[in-house]
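The complex appears here without one of its protein chains, the remainder shown in place.
By letter and in written order, the chains are A and B; residue numbering begins at 1 in each of them.
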Amino acid sequence: MDGSEGHANAGTRRAFLGWAGATATVGLAGCITAIEDRIDADSEGAQQIQRGLEAAGIEPPVETTIYANAENSERVRWTQLVQHALNETGLFDVGFESLEWSQYEQLCFNMAENEENALVSLDVSGGWDPHSYVEPLFHSANHAPAGLNFNHFAADGVDELIEDGLAEDDPDRRREIYAELQRELVEHVPVSPIRFGESVTVYRQDSIDDWRQYPLPGSEYESVYAPYAGVSTDADGGELVGDAVAVVSNTDPINMHDTTSNMATGLLYEGLLAVDFDGTPQPQLAADWTQLEETTYRFDLREDVNFHNGETLTAEHVRFSLDRYEGTPRENDVFEWYDHTEIVDETTLEIHLTEPYGPFETSVGLPIVPLAADEDDGVDLSATPVGTGPYEFADRSDGEYWDLERFDDHWFDGDDDVPAEAPIETVRMRIIDEPASRQAALETGEIDLATGVPTESVGGFVDDDSFAVERTVAGQFDFLIYPRYLEPFDRTEVRRGIDRLLPRTRILEDVYDGYGSVAYTTVPPLLEAFADPDLEDEIVAEYFE
Amino acid sequence: MALLEVENLTIQFYTDDGVVRAVDGVSYEIEAGETVGLVGESGAGKSVASRALLGLLEDGEVVAGEVRFDGRNLLELSSARLREIRGNEIAIAFQDADAALNPAYTVGEQIAEAIRAHETVTDTAARERSIALLERVGIPEPASRYTDYPHQFSSGMCQRAIIAIALACDPDLLIVDEPTRGLDVTVQAQLLELLEDLSADGEMAIQLVSHDLGVVADQCERVLVIYAGKIVERGPVEDLFYEPKHPYTAGLLASIPRIGDGRDRLASIPGRMPTRVQRPTGCQFHPRCPYAEAVCARRDPELVDTATGTPVDDGEPDREGPTTHAAACHEHTGDLEEGLDYEVRIVDSTDDDGCGESASDPGDDSAAVDNPSHEGELR
Partner (left out) sequence: MSLGTYALRRTLLAVPVLVGVSAITFSFVHLVPGDAIDVLAGFQGVDPEARDALREEYGLDDPIWRQYLAWVTDVLALEFGESPITGRDVGATIAERLPRTLALGVAAWLLSLAIGIPAGIVAALNHGRPADELTRLGALAGIATPNFWLGLVLLFIFGVHLGWVRVTPPDAGLASLEMLWFMVLPTITLGTASAALITRLLRASMARELQKAYVRTARAKGLRERTVVLKHVLRNSLTAVVTVAGLQLAILVDGAVVVEQVFAWPGMGQLVVDAVDQRDVPLIQASVLVIAVAVVLANLLVDLVYAALDPRVRYR
């Protein structure tokens, strides 16, 4: 909720926690039916746990409590399945409790400090680079409550690998580092990944042609018109009405801290590069780029790019847009790698890094804003964003809708895949907090598409010919956190035994209706370059069979 | 034909404990301009009977009897017709005046409202008449008091206001229910004076309901004594006063407080009235009656002419005339072996309080302030 996400075109390096959002469902959690396939007390997992308990001199059953937040009924259900699976072994006496999010958040962030005897369940979303998932969760510098390393996990090897992965810019070498890191993490089991999520968009067949789902939250509307990715969509009457799940809070890139604002400005701002629907960086405002040295990149800008306020893009705009992050809430988006911009000429510039930075190409595509944003009487990007994108800000009603209209002076000249003029003239994002209401609005045709339909309702739309359902793997996974500061959870054997017992398949099928895939590692399959199926198989064979 | 003829009025209440007969075959009549007292202890049924005349019972039900007013049986009138009579031809001034006024409206408005309910008058006219009524019942500075709220009135003034409301449409019959209850002695006296003035006009009949025989004695020409829902004695006030023919009446006389008399007389009739549900057999009074004999527990005595012993209550109200002195006691049909053994002594109140007013004539209009003092000695 209060975590954040960079611009789709930008490095999506900040991870954030999900609480309810799109996946919240109406009504209470379904009852958990008795598990038919009883867990054999002699199973490998149970034996591992037993060995761990014996070594620690602890008599079973071990008492603990598993928590979930009440707003997320799916999470409530899967934690109950976990509770049941553990109790079946006879080695645990696990209670279940659900809390309101604010309380739950407190519990999670302070669990290690308060030595809570608690198993907690969360999901985390990241970007196109594995760093965005592993660093906040597992680096020892990110212990909660400052970071997302909730159970204060610390391992030298892990910290080093995380740092190496960040500093390495050779793709092959990076792949190796992250594979190594995954092995380390499975070995240590600070948490257990449960399931990789999916992003789902449901839309009305009669109003929208060929919607393509962008996999990361905060970039749902890229499909409207994304020349860099060869994607565009047409809507009936040139008008598209979609949903937004929360208010548009602040649209200035240097203050933006929520996915909805990001989503609302995705069509409005452009960056040097943009990451396409498959995770590949593509030129956007840059016509071309080259790495001159380990820490220097040269960009050639497109010519005749106009801002919505009439300014014409120059290298100065790029420097201004990056420099202005200094001393702002989003400073780290840039200054983790950025040293300075050197203007070569009107349309050529060099970005100098402080040190080699692995995820540079997925990070550099930050919104380029007009120089007028610097002036006191200039544009206030917080409320009325101005960029170079194919759509410009039209209107807003706080908490009700956010309107964009086609920017007729956009630079793109058209190609085989994408027309020069965006087919959709106006885009309205209607703000609807309640998932069931979004579904209702979609059914009545008040919105043409919904990015946040509860998973359990998606099935109904799949069966209905008037609707199309677009799904992709997402950069998100659910996971279980162990109180590894407490006996017997401080023992790797015990955690590994539990990890082995977790009913992942059942959770995927029963709770999530098959949406997503079971997770054993912390790199989502979305990150094709890093998610190695062979590695996954190897891990499963070694630890789970 | 009398102005009001009540015949065999019988009222029941239905409670969780069973059926309660609050009024049990009461018959009486009131002539135009006459003042009649209805006396009995609390719960005897006198207030219930009075309210029933105008269909104002909240939970009870009239199960038998007739109430004829000007020849019309009130009990059979439509609610609209009955409403035309209420407050207009027959008016009631309720007891407990503080509560009987609506705290949310001015006193004046509550009077004017009664006028407007029956007559087409302008607001100004209603107001002027209301002020006149306030003046008539003795409220000082009536014009400015008109806009006062009940909580700005004293209890005595509230009672006067209640009477003013009742007088609003010059009723032919005014029922006054316990006008002196809860008021201090001086205020009581002032109110009685007011009632006396009203009855002195002679045009309006008054049914004065009270537990206090002294109050009634002062005002009324005739008195009805009610015990446990039945009339046990009735007659002209002098007869009843000097020669009570029912032991209960004698007991009531004994319980009239005398001014200056420190003794607590109110409890001078031993025992309590029967509860409404559980009633004794025979004469209702016999458990408390010092003269009770076996026959009293077996048979309920009829109301008979005390002179002749012949029943007066055979369905026709007062065949022998309303002034007959009648009582419901076996003594008068010669069924008591020992008889009633009490005598009435008249005590001159001047001996006690020096007010200098003889109370020897209870009907005397001039006996304005003092209650006549009696002592009924029960031996």
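In this section, a residue touches a chain if its C-beta (ideal position, glycine included) is under 8 Å from a C-beta of that chain, and two chains touch if they have at least 3 such contacts.
Treat the numbers as computed from the prediction; the structure is a model and nothing was measured.
**Q** Over the full complex, note down every shown chain the hidden chain is touching.
**A** Even though it is not drawn, that chain still touches A, B.
**Q** Which one, A:63, A:345 or A:400, makes contact with the chain that was left out?
**A** Only one listed residue reaches the unshown chain, and that is A:400.
**Q** Quick one: say which of A:447, A:468 or A:481 touches the chain that got left out.
**A** A:447
**Q** Looking at the full complex, which residue from A:250, A:280, A:309 or A:517 touches the chain that isn't shown here?
**A** Reading the full complex, the residue touching the unseen chain is A:250.
**Q** Which residue numbers on subunit B touch the omitted chain?
**A** On the subunit B side, contact with the omitted chain comes from 51, 54, 56, 58, 79, 83-88, 91-92, 94, 96, 99-106, 110, 113-114, 117-118, 149, 151-152, 162, 165-166, 168.
**Q** Which subunit A residues touch the hidden chain?
**A** Within subunit A, the residues that touch the unshown chain are 1-2, 26, 246-247, 249-250, 252, 255, 257-258, 326-329, 331, 380-383, 397-400, 430-434, 436-437, 440-441, 443-444, 446-447.
Rule of thumb we're sticking to: only the chains that are shown with their structure count from here on.
**Q** So the centre of each chain is just the mean of its C-alpha atoms; given that, what is the distance between subunit A and subunit B in Å?
**A** That gives a centre separation of 90 Å.
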